[in-house]
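Below is one structure. I have some questions about it.
All protein chains of the complex are present and in place, except for one that has been dropped.
Let's look at chain A:
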Amino acid sequence: MTKTTRVLTVDDSASMRALLNHALTTHGFDVAQADDGQSALEWLQLNEVDVVITDINMPRLDGFGLIEALRNGTRHRDRPILVLTTESSDEKKNRARQMGATGWIVKPFDATKLVAAVRRVSH
């Protein structure tokens, strides 16, 4: 039996968090939520997670700042991180990748695409 995949969703929009939560929990994922990069970092100091999904534009600490902090640390350095982006252009994707993201989810997403993206990076 495999362990439930635990996903941390980071978004300052409560409706986006609720959407992610709804889509992921109905597909059997365990979901934790944070409302910006800073609270995600604080949460990650105390908790383990399999995948991080983060928005880019957020107050306090944005998505790229969060990725940078995780990649520079030791504990979550190799954690798969997916960014939520409204752009599907290659330029944006390359940028996300350069910033250290494992992959991306283009908004608006449907549950199938979201779950596929999470499965593609989670063990």
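Basically, a residue touches a chain if its C-beta (ideal position, glycine included) is under 8 Å from a C-beta of that chain, and two chains touch if they have at least 3 such contacts; residues count from 1.
By our rule, contacts and distances are computed from a predicted model.
K.L.:
Which of the following is the UniProt-recorded protein name of the chain this complex doesn't show: "Chemotaxis protein CheA", "CO2 hydration protein", "Putrescine transport system permease protein" or "Sugar ABC transporter substrate-binding protein"?
P.N.:
Answer from the UniProt record of the missing subunit chain: "Chemotaxis protein CheA".
K.L.:
Check each of A:4, A:47 or A:72 against the chain that is not shown and name the one that touches it.
P.N.:
Of all options in A:4, A:47 or A:72, contact with the hidden chain holds for A:72.
K.L.:
Touching the absent chain: which residues on chain A qualify?
P.N.:
Residues of chain A in contact with the hidden chain: 12-16, 18-19, 21-22, 37-38, 55, 57-62, 64-65, 68, 71-72, 74, 77-81, 84, 86-89, 91-94, 97-104, 106-109, 117, 119-123.
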